[in-house]
Structure formats: C-alpha cells, structure tokens
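I have placed the structure first, in the form of structure tokens, so that the comments after it can refer back to it.
Shown here is a partial selection of chains from the complex, left in place.
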Amino acid sequence: MSKLLDKIEIPKDRFEIRLSGSGGQGMIFGSVVLCEAIGQSGNKSVVQSQSYGPEARGGASKADVVISDNEIYYPKAMKLDLLLAMTQESLDKYYGDLKDHGVLIIDTSLVTEIPTEEFYGIEFTRLARNEIGSIVVSNVMALGAICALTGLFTKEALTEAVLARAPRGTEERNTKAIEIGYAEALKIKKD
Amino acid sequence: MATTEKQKSDITHKYLRPQKSFPSVWCPGCGNGIVMGAFVRVVDKLGYSKDEVAMVSGIGCTSRLPVYLDFNSLHTTHGRALAFATGVKFGQPKMKVVVITGDGDALAIGGNHFIHACRRNIDITCILINNHTYGMTGGQGSPTTPEDAISTTTPYGNVEKHFDPCDLAMAAGATYVARGTVTHYPQMEKIISAGLEHEGFSLIEIISNCHTYYGRLNRKGDAPAMLEQFKENAITTGKAKKMDEQELVGKYVIGKLHEDNVKSEFCCEYQKLIDHQKG
Amino acid sequence: MSDSNQAGQEKTTPKKKSKYDFTDDNLPLEINLSWCKACNICIAMCPQQIFEPDRDGRPVQTRPADCTQCTICWVHCPDFCIISTVK
Amino acid sequence: MANKKKKLLQGNGACVEGAIYAGMTFYAGYPITPSTEIAEGCAKILPKLGGRFIQMEDEIASIAAIIGASITGHKAFTGTSGPGYSLMSESLGYAYMTETPIVVVNVQRGGPSTGLPTKVGQADTMQARWGTHGDYNAIAIAPSTVGECLTETIRAFNLAERFRTPVTVLLDEVMGHMREIIELPEKGDHEVFDRVKPTAKPEDFEAFEMTDNLVSPMPSYGEGYRYNVTGLTHDVHGFSTNRTDETIMKLDKLYNKIEHFKDEIFKSRVELVDDADVIFISYGTVSRAALQAMQIARKAGAKVGSIQLYTIWPFDYEMIKRATKNCKKVIVAEMNMGQICHEVQKVLDPSIKLETVQRYDGEIITPMELLEKLEEVL
C-alpha cells in the first residue's frame, strides 16, 4: 500500500486565492470584501485567513481565501489557484505556492522581476494614482481584475461588498477602481 | 563612562543591544522610542555601568523597551513587572532596578503590585509610559483612558473613570513622583534622572502617544499632532496650583509632584534587621 | 489645532540664527535612513524647518544652514536615526 | 434555509453570536491576543440588546465578575487565552465548587508562558481538565469551523446551565481569526437550555439539594431565597462543613453529575471508521486537516477514517474503543507535544499501534503532513 503520496491529488472543488503585498496595501480588507462578494454571488463555502501579529504590522502581508461548492475541510491554502502579488517581495515569497498554470496577477507598476511568462500584469498602483488620484484603492482595483479573470463573483456583488465596508465619501473612487480593474483585466484576459 | 552634552545625539547607540535588529517593532513615531532615548542619555550622564542596571518590564508595546538596551533585562508576565523587580532589587540591592511599564501593565492587571511597591518604598524607579490605551492588543480601554474616549472596548465612549497614577502612587506611599510628556524633552530627562538618583520608590509617569490606536480612534491625528497636543495640554506644577479642578480637566500637570527623603527605604531597613540579627 | 499651531502653518522661518556654518556639503546631521520610519516627528518639530520629506516621507535636510543644533530633532526621533555632525 | 441571513464572521465573532443566541447577557473580560475580538464584539453588541459588558482589571476579576453575575441570573461569559486562563484557575475552581454556570472561551496560542501570542497551539487541553487544585469534573469542548464556533458556544451555554458548572470552549488562534460565511441561526433552530429555577418555597429550599440528576435548581439573588454561596466544602444548605459524610456527598455530586450523564455531553464526528485500517483522531482546527487528508487518501485508495472530538472533557473513552475496534493503527494529531494521545492510549486495544503527529511550532498541521505520516504507517 505504499507510494500513497504518489497517488494523491488535491481536491478539484477547492479554489485557493492569495492576496499578497505590503502592510499598507489593504490585502486583508481586500480578502474580506472578496469573501463577501462571493457570499452574495451564490451558495459557495468560503474561508479566509490571514497572517497575524508582528507580520501584520508593516512588512509583508498576505490573506488567503479558499472557495468551494462543498464543505471546506482544510481552511488554509494547500496549492494556490490564484496569486495576486502587489510587491516584488510578496511575489518572490509566494510564487512557489502557486500551482502549475495557476492564475498570477501582478501589479506591474511595482514588480519588475517576474519568473514566468504566464501572468496577468496590470499597473494597479500607477493606474490608481493617475486615474483616481489615490493609490489606496489599488487593492480594490485588483479585485475588479480578479472578478473579470475568474468570474467567481459578479461585478455588482463586488461593488456592493466594497461600498458596504468602505468609509463614507469614498464610494465614487472605489466604484471607479473596480471598473478600471475589471476593464483592464478583460483587455488581457486569455480564454 | 558619562558623555558630555555635545555627544548627546549619538551616545544612545552605545546602549543599543548589538544583537537586536533595528529599527524596533514599534509603529513609526511611537513615543516609546523617545522615552528610550531619554532613559539611556540619563544613564549615561549618571555614569552607571551597564552591569549594575537591571530593567524589568511586563507585557505591552512599552514593555518591549528593555529588550533593545544592553542592560540586564527581564521581560516578564503581564502586570507583574514590579513584583519580579522586587525580587531582583531585594535579591541584589546594589543594582539599579528600573521598571518600564505601560498604563495597562502597571495599573490594570498590575495595580496591586504597583501600590505595594509604593507602600514598601523599595528603591525601584518605575517609568510608566501612559498612552491611555492597550497598544499591544489593539487599542482597548485602559485605566487611564479618559471618560467618553473611544477604544475598541468602549465603542460608544468610555463610561468608566480613569486613574491618576501619580495620585495613586502618592497615596500608596511612593517617595518620588513626577510627570512628564514625550514632548517635554529636557524636563523628561530631569525627572528620570531624579527618579534614578532617589533612594526609595519613584514613579515617573510619561504621557506618550499611541496614535495608531488611541489617536486614530479619537481623531487625535498622527504622532507629530499628538506630540503637539501634549505641549498644549501640559501645565507645570507651578501654574497648576493657580488653576481650579475644572480648568485642569484634560490637562497634564507636569513636573515633580512629590518628594520625601525622610521615609526609609525597604532594602535598607531589611539590611539593618540582618545586621542586628546576625549580630 | 491651537492658535500657535495655526501660526506655525504659515511656515515663516523663525528668526534665531545658527552660530554654525552648515552648508549642503557640511550638513548639520547624519541621518540613518535605514532605521527611519518616516514618522514625520523631526520634520514637524524642527523650529528652523530644516527638513522636507522625501517621496517616502523621510527627512531631507533642505535648509541646513539654519540649523542651530537645538537638539530637538534628535532627542525626539523615536528611532535614534539622527546624529549631530558636531563633535 | 436558503433565506437565512448569512454573515462573514471570524471564529471569535461567531462565539459572540453563539453566546447571544444562547441568551448571554453579561460579559466581563480582559483583552488578550488572540481572543480580544470576543471582548470587542461583546462591547459592541451587548448594550444594544440591553446586556452588560465590563472590562475588568484582569482575568481574575473577570471570572469573578461573571460568577457574581451568573448568581444574579445572567448567562455569563468571558474569553481569554492561555495566560489569562492560567490566572483564572483559582476562581474557576470556585465556580466548580459553587456549581455556578459560566462559559469561558480559551483561544489557544503557542505556550508555555507568554510564548507565541499570535501563533496557534492546542496545549491547554490537559489544563482544561486539571488546571485548578482539588478534585472536580470538567467539561471542555472544541469546535473546528466558524459555524461550529457559533453552535458549540450555544452548546457550551446549554451544558453550563444544564449541569450548573463552568464550561471551557477551546479554540485556537487560527480558528479565532479565520473567517467563514455562515448562516445565522434563527430562533428555534437550536435548542436553548435555560437555568432550572427552584419551585420550593423559600423556607423549604435547600440551595444544594440532592436531586435525581444531581443538579440543584438555582435561584437568582433577589428572588427571595437568600442562600449562602461559599467555596468552602459545604452541605446541602450551602453552609461550610468539615464533616466527612457531607464532604463526600459534595465531591461525589460534583463528579457524578457529569460522570453519570456524560452521554448528554459527548459529541464527536466519526467518519468512515468501519473499514478503516488507519484512523485519525483529532479535535479543533486539526480535524479539518484530518478530514482533508482522509478525503484525499480515500480517493487515492487508502482505507482511512477519522474521529473528531467535539467534547474533549469528559473524554469519551468508550466511543474511541468502539470506533477503533476494527482498525490497525490510529494517528492522534494535535498541536502540542502530546496530550489527548495519552487519553487515547488508555483505552486502545494493545494490538492497535498508536502513532502521533504533533506540531508545536506555532503553525497548524497540514493535510500533507498527515498524509506523509499515513504513508509511513500504512
């Protein structure tokens, strides 16, 4: 009965996402909003977890979301289906956790060294600064892109989820960010 | 060992632990670092050797301070720093024992050790960095959180009253009590120095900024803004005497509040007992 | 927040003149930017307004000549980044 | 079902929701990572519902306050982590002795001592049984999902009231902070057990009366019964005694009210053990790794089962014995240096080999680690 390890495969009903970046880039906020968008888009199970403690104060930051149509057993990521890397450091750190041909989304305004050809590059930070006038919404823009690239949730659900959590007065900025992210992603989407 | 005034700006580095990686874990602008600087400059001025200083702390952002400095350091359990320090000081009375503690550490869970260390008048210098909140756990209310202030456990405004740590220390028996703020630099050095040199229990309360939690939740702005507020709200003991209670609400009376050089110190008294009983 | 503060916002250079002879080549301070957390304290507190923030918020000595070596910036830097060049 | 309100909640937040569902109206606590969100959640919601939240000066005061409040009729609650749980041990013993229902959530972090405040552990399991001095019997339960944080907290309150005893809910850092979308239960979805009040007239009332189920009805202060509560060994009236017969009666009561009715307390999830060669035994977050590993291994053709303990204490030795009777090996997986594995050992048939996967470095056990162990033992 040996060689068990050769035979095993990770269940296909799991979709694992990691949002990674630096402390100030709102990856945790992003992951929470992402969960809520998924929650509104159907009956999927969702588990979110994040790095906590010293790591969470400045430095690298990551948040994982596991999605499934069934009961989710193991709550953390095993092999990522999608990695969003907003900084070089996070890409370097987590690229190895992405499964072969997994979706890799990169903020190409901050990340320059990319170990693969197979990725979606969008200049979230630059676009946020130039088009919206605030880099704070780069995370929401990335969610727009994820929405377009995965179809895990609708743009409407995403917008609703973001607006429910974002501070008053930022509605327009955020909506715009989603639109831009969504549109940019559609431009480069491979089917 | 002491350094002249001129070199003040870099002597701090003589006391940083070579093995500890800098910068510290503290948030940008956290007042703890300012107090740390003042403390080592005073130690340097007083010419204490590194070996004779023992720094004891509890748990909290503030309580991480001793770990960065190249003295004997004892980072203990939450609230118990003064009890551990009592063991250190009584065990080795020749040491200069300094407790670095936060408002939560010293006055919430550690309140009993605080009043008893005061009562015994044991020769410990207690530097209490009061940022009006539990920084480390994310901004809950503390025994010094002002009435009506917002914290994560007083989301609708604090309904509790707050301690005045200096009043408490005086009533409990401390023999040197003073208050400063992170913005009043030379005065802070002065009271820390006086506390260290005082034989008996000294409390040095330093008002400091946790802009990350207390400041953010109460719209006090960033670190420089909070430092500026301390400047505005500080009243010297002299001026305070001329003000009534109402006028003093929300103000910090800074300066030496109490000094008693007559009351005997605990370890000295016990040494007399030993000398007498050993015969 | 207070009157004095609002006055400060005008950024009028205080009068006190430095007794030192600082220039762009002879800076008043060494700043360890690798420890600097860009907290803005030194920038905000310097009475001579010596500093301006760089892109990351760290202090740049833009008016070195006015420095009076008053000590304020370095004693208030929580991260021991600032050292006087005057020995 | 489909129309129920859904919410994305952390495990800690789900504990708050569960407590509120169960009728909790009094929280006293002291913040500590990684449990603080429980206090913060209660601070926010309780006044809105007319309940009461107080942040006490420390954990000792916190447990004291909830015991006091419980005696005035509240379902009372606190949350903490290892260091706070250790501080509570003396007054936890008081609650055992005085038979006061309270619920304490311990969101476990890495230990011992201050340890790893932001990392995960399961090393307070034995402490939940043996942490305070003297003889008593303890109930401790452990959820494994955010949804179960809610439902097991309800169960904890029910058990506390049903058995007039403190109940410990063992979470861990990962569970406390993880978020899942869960359905919020509506009234009637879950049973809520309310405190049994005395029906006797005050003059006939015996505060610690021996009843059939060994649990005495409990009035609230102010309801006319005016009884005495003491941590000293006491007689049926609540007055202290040194008499050996009364002492035995009291201690037997404490022990047997749980021991004799433990079937009401036991809860476990037993999966695919009948034909299993190897069975995982686990609790809390680790059970999710175990179920995952079981699922993967089964797909790969290995005969693997899983036992998940929701009730840790009292320990369900009989169930373990029964469920393992056909297997060859068991793998006890826990995030500590070995605690529950020793309980399993006590009842395992000597022919069955006990293997362990233990992790105590602040990270959770992964399905991969379990699969590797499986490969090793198969």
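Going in written order, the chains are labelled A, B, C and D, and every chain counts its residues from 1.
Heads up, the rule we're going with is that contacts are C-beta pairs under 8 Å (C-beta built on N, C-alpha and C of every residue); 3 or more make two chains touch, one makes a residue touch a chain.
This structure is a prediction, so every number in the text was calculated from the model and none was measured.
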| item | value |
| --- | --- |
| Whole-complex copy numbers (one chain of each kind is displayed here) | A x2, B x2, C x2, D x2 |
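Simple rule for what comes next: only the chains that are shown with their structure count from here on.
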| item | value |
| --- | --- |
| Computed distance of Cα centres, chain D from chain C, in Å | 57 |
| Centre distance in Å when chain A and chain C are each reduced to the mean of their C-alpha atoms | 41 |
| For chain C, residues that touch 2 or more chains besides their own | none |
| Multi-partner residues of chain D (each touching 2 or more other chains) | 33 |
| Chain D - residues contacting chain A, complex | 2, 6, 8, 33-34, 117-119, 145-146, 173-174, 177-181, 277, 285, 288-289, 291-292, 295-297, 299-302, 364, 366-368, 371-372, 374-375, 378 |
| Chain D partner contacts - residues on chain A that touch it in the complex | 1-5, 7-11, 32, 35-36, 38-39, 43-50, 52-54, 56, 72-76, 78 |
| For the chain D and chain B complex, residues of the former touching the latter | 30-33, 36, 39-40, 43-44, 47, 53, 55, 57-59, 83, 113-114 |
